[in-house]
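The complex is shown incomplete by one protein chain, all other protein chains being positioned as in the whole.
Per-chain numbering from 1; labels A and B assigned in written order.
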Amino acid sequence: MKNKYDIVIIGSGIAAAALSQRLLKNNPKASILILEAGQSVKMQDSAIWQDLLVSGKLPYTKYQDLPYPTRNTPGQNRSAGRDVLPVDGSRVMTFGGTTIHWAGWSFRLKPEDFKLYTNTGHGIDWPIDYDDLEHYYGEAEEYIGVSGSPVGQNTPRKKGYPFPPFPFTLEDEPVIQAFRKLKIEYSNVPMARHGSTQTDSPHAPCKTTGTCDYCPFGARYSANNFLNEMMEWNRYPNFEVRLNSVVQEIMMKSKTEAKGVKFFDKVENKMREVSAKHIVVAGGTIESPKLLQRSKSKFAPNGIGNDNDLVGRYLLIQPWTTFTGVVKANPKKMQTVMAFPTLCTRHFDSKKEQDKGKFILANWPPATLPTTLSTMMQNGDSSRDIKKAISENYTVTINGQSEIFSEHRNRVYNLESKVNQIGLYETVVDFTKPAGFDHRLEEIKEHVQKVFLEMGAKMDPHFSTSIRADHASCTCRMAKSPKEGVVDKDLKVFGTENVYVCSNAAFSSMGAVNPTLTLAALSIRLGDHLSKSQKG
Amino acid sequence: MVMYEKQALHPLSDTLVSLDPEVYGSMFNLFEQIGIFWGNMTDATPCKSLLYTFMDGRMRLYPIYRVYYIQSGKILDALIKEMGNEKAYRFLFTDKKINQKPIETPLALVRQKVSNEFISLQLSLGGFKKFGADNYLGYIGGAYIPGEKPPYRIAKEQIHEK
Partner (left out) sequence: MSKLEIQKKPLYEQLQAAFLLELSTLPAYLSALFSIKPGKNGEAAEIIHSVIMEEMLHMTMAGNLMSSIGGQIELSQKTVPAYPFNLEFKGKKFKDRDFEVNLEVFGKDAIETFMKIEMPSDIAEIQAKKYTGKTQTVVPGISIGEFYAAVEKNLADLCAQYSEKKVFSGKKNIQVSENYYWAGGGKPIVITNLKKAKQAVEVVVAQGEGATSKTIFDEDHKIFGQRPDVAHYFKFAEIFYARKYKPQDHPLKPPTGKKIEIDYREVYPIKKNATSEDYKDHPELFALNTRFNKAYTLMLIQIQEGFTGHPENLYTAIINGMHSLSGIAREMVIMPIKGNSKFHGTPTFEWVDPDYLK
């Protein structure tokens, strides 16, 4: 490791991968160091894959947070608000970050999402708009290798998707028919995996194995595979990745200029320092603000960019609701076959619904292992009983992913008395549901009920809503001024010359869709921005 | 640098003596019987090397499976001697008690650690087809190649871009 780099990136997830890919495309000799607190996971290993198949075990669960402590179990992190927002299972602290286990949904935000405040009075507007990001959405889709169709997405675009969408499954059929009857426009789910076409790709096409949590081919985008591929032939002589490196703080040399970072090297068991011209914090929504907060100095007594006590605030998530209904009689023997959903609707992801909180619906049969077939056979059920069970009824599972609005009081910060298994401080999550949260879910349920009714399915009235931190965002939000946010339209921390936050943390709001594609777009855009400023 | 990952391996795996071919053979017999009992795989021979690869993988991660496979062969032999082939496998596959946790008897071990895992594997190697679908979680169905038959059953209505 050298002493000085042009750019130090903290974190090794999709933000770091997409950003460094773009920086190196612009200048293959760029001097970049990625510091990752965690370790790496062996990917595409056949024995690990078959372990998943027969036991449901995954090799990276040890890099996830534990649940909050209870009276009987030690646990990790603290829940401080009125409502419990679980973190466990929502992120993976490892080389490659959370894309090691994400589902791959790759939606663009819609133009109205960038004008949330103007349209509804909620939250703030983004300091950029959809047109500023459109080109980078296209770049991100190519980078990730997204398959999809513009029909039903209603997000303006100059180029088509790099890969065609996966066809709707047989299991989508009853839901599609219901959507059609209700005149609900539906769409293919844009996916971070693709089929086999003439388009060249260094990454394998999806073989529809249905074990996306650990793909034996590496078909679903995972940042570690992409980073490994970048390092493989030493195309980039000044590009380095260090694992087991827990960044403790960003060091400032003046009020506005950072000089480098201090990190704990877990292998050498000592603190080290490295200088950098630019520092990009890409540690995810939870770790990014925590790093800024604990980077205290005489120049920044409250932490970097935190003079207005906004770092860590406006924590935002997307409620995830599961609605199920049973269709009696399944003569076509529909079963869960794919691990990712193919059918969705953005009909309610519209300007009309924006004031109450938009939502998308996806038909997603649960793809858990073991399967019904294996469970029944392992139970000793006869072939006849199994065939009967499959043909008797079929459970349709429709998931709703909805929008709520950021509130100042919702935040994360360091729990400095405890360090987790990765070496990072644990987290205090202070979250309270905004007013109207439950009421909105009831409204969504009414819409979904109509769909089930059209299908002739009996909907279970007790739906379950999860508010896990999977899509957490906004904790270092982009804004027009430091009074409202932490970073500017170029992701630069207000008041600094060379510290950036490249993460979902930088979102101003999130709409109803998964944040990852937007994050990749922002990362590639930052790459071009930094490359330009390096030249000048 | 993290370019090349070591193969996932238990620290003891390399030091252990390899399994005898007879043990592999007896495990294949068990695998074959699954297809016969449930009528979902008439010829299991094409899956032989795949079963053995699976077993090697289990042992690579968890060396104790070596013991499971050796002992299971012996336990099954004894059971077949006692009951005859058909009754023995019927008992193995359907008895409710030996499928309960925790594993407390040798037969429960054979059922849960070996037979049940082979069932998961068998289904994912094609055994699922008899139950009506074209694809299955764990089955390598193949890529979606536009213009060719998709690797899973599809809905009648599809979106066609203009």
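Methods note: a residue touches a chain if its C-beta (ideal position, glycine included) is under 8 Å from a C-beta of that chain, and two chains touch if they have at least 3 such contacts.
The model shown is predicted, which means the values in this text are computed figures rather than measured ones.
Of the listed residues A:Tyr136, A:Phe217, A:Tyr413 or A:Phe494, the one in contact with the hidden chain in the full complex is A:Phe217. Interface note: of A:Thr73, A:Gln198 or A:Ser417, the residue touching the hidden chain in the full complex is A:Gln198. Seen from chain A, the chain kept out of the figure touches residues 44-46, 49, 196, 198, 200, 202, 204-205, 207, 216-217, 232-235, 237.
Touch with the hidden chain on the side of chain B covers residues 1, 3-7, 14-15, 18-21, 24-25, 46, 49-50, 52-53, 56-57, 126, 140, 142-143, 145.
The rule is simple: only the chains that are shown with their structure count from here on.
Chain contact summary for the complex, chain B toward chain A: residues 1-3, 5-8, 34, 38-40, 53-54, 56-58, 60-61, 93-96, 99, 115-117, 119-121, 123-124, 128, 130-146, 150-159, 161.
Chain A meets chain B in the complex at residues 40, 42-43, 45-48, 50-51, 53-55, 59, 95, 149-152, 160, 164-170, 172-173, 176-177, 180, 187-188, 195-197, 205-211, 216, 224, 227-228, 231-232, 240-241, 243, 332-333, 335-339, 367, 369-371, 373-374, 377-380, 382-383, 386-387, 390.
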